[in-house]
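Working notes, structure below.
All protein chains but one are shown in place.
Note that the chains take the letters A and B in the order they are written out, and that residue 1 is the start of every chain.
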Amino acid sequence: MTAEFVVFWILAVASVAGALAVVLPPFGRNPLHAAIALLITFTCLAGLMVLLSAHLVAVLQILVYAGAVMVLFTFVVMMLNLRRQDLAGFRITAWKVVGVIALVALSVKIGILLVAGLSGFDNVSASAPITNDFGGIRTVGRSLLTTYLVPFEATSLLLLVAIVGALIVARRRDGGAS
Amino acid sequence: MESQTLPYIALGITVAFSVGIAMVILVLNRLLGPHRMNAEKGAPFECGSDPVDSPGKRVNVRFYVVAIFFVVFDIEAVFLFPWAVLYRELLATPAFGMLALAEVVVFLGILAMGLWYVWGKGALDWAFDAPASRRNHG
Partner (left out) sequence: MSDLLSISPLLVTAFTGMLVMALDLLAGQGRKAFLSWVTVAGFAVAGILAYVLWSGDPVVLQRPFLANVMLLDAHGWFFSEVVLLAGALAALLAADHMPEQGIDGGETYALLSFSVTGAILLMVATDLVTLFLGLEIMSLALYVMAAGKRSSPFSAEAGIKYFLLGGVASAFLLMGMAFLYGATGKLNLVDIARFLANHPEGADPLLVQGAMILLVVAMAFKVAAVPFHFWTPDVYEGAPTPVTAFMAGAVKAAAFAVLARLVLTLARAPAFQGTAFSPADLLLGLAVVSMVVGNLLGIVQTNVKRILAYSSIAHAGYLLLGVWATQASVSETGVQTLNDSVPFYLLAYAVSTVGAFGVLALLGRSGEEDMSLSRIAGLGRRHPVLGVALLVAVLSLAGLPPLGGFMAKFNLFRQVLAADPAGNLPWVILAVVMSVVGLYYYLRIVLYAFFREPEGQPVVAISSAAGSVALAVTVALALFLGIAPAKFLDASRMASQATVLTGSIAASRAGAAPVQTATPPAAAGIQLKPGVQIPVRTFNSKEGRGNLH
């Protein structure tokens, strides 16, 4: 029952609760509230990264997700500009009931799987030596720029596709050409 | 492990302090400040514009384009951090050498292509109606 253990559970519960609040009523009914709930999840995930000694990823999680991606989400929420009457009220349909039952069954299954699976991990993390700079910018960077150079370059191609894609999707309906 | 959690403890203390000071100031203001309320004073401060307005205004789609380009180039910048830190070290590695420069030139070259493209297509012009390419090519 270390401090790390306590912090882990606080962050874990908060991140899952935040994720649920994104989609479930009452927060999920309002896009902006959902975005705030997502922000909580992002922040808690950054905390979990810290617990894993993934410092660079934790900082990037805040910088990119809680920063840039949230800005984008907020823009989209503002752009859609939904009024209360645009958002359909919450109704319980047969599909939703089936979905909830399936979700519960799946969660129980995954839970059993994880509990059983993780029991094999008792001493794994304790025995794995962590270097001083583990998760720091140098270690991650060296891995990224040497061993994983191909994924690094592939990322730029992915970003290029994203740029072209954004241009097409956000283009005016009659297109630039016509 | 201890040395690594220490900075975060410091960070936590900083956050706690800043939140605490803000709270203290608010509470003190509430307790000590005079309260003479009138309608003009109770209105939210909106830089002179009419504070009461319908929120149902359309935000132009070009905000979205700008936002998404911001995210993409933000991520690009993130990928440059480790390179900037490690550049000299990699340059000195015999097996790597100039590849340390080449890899980031390729990375940036691909994205510069994207920047040129959106620029040429006029997506960066605020007056989206007249793309640069149309103006250039009649």
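Assume contacts are C-beta pairs under 8 Å (C-beta built on N, C-alpha and C of every residue); 3 or more make two chains touch, one makes a residue touch a chain.
Please read all numbers here as calculations on a predicted model, not as lab measurements.
If you put the hidden chain back, the residue from A:3, A:94 or A:150 that touches it is A:150. With the whole complex as reference, residues 110, 113, 116-117, 120-121, 133-134, 136-138 of chain B touch the missing chain. In the full complex, the hidden chain is touched by chain A at residues 113, 116-117, 120-124, 127-128, 146-151, 154-155, 157-158, 160-162, 164-165, 167-169, 171-178.
In the analysis below, only the chains that are shown with their structure count from here on.
Per-chain Cα centroids separate chain A from chain B by 18 Å.
Contact residues on chain B toward chain A in their complex (touch as defined above): 1, 3-4, 8, 55-65, 67-72, 74-76, 78-79, 81-83, 85-86, 89-90, 96, 100, 103, 106-108, 110-111, 113-115, 117-118, 121-123, 128, 131, 133-134. Partner chain B is touched in their complex by these residues of chain A: 50, 53, 55-56, 60, 63-64, 67-69, 71-72, 75-76, 78-79, 81, 83, 130, 132, 137-138, 140-142, 144-146, 149, 152-153, 155-157, 159-160, 162-164, 166-167, 170, 172, 176.
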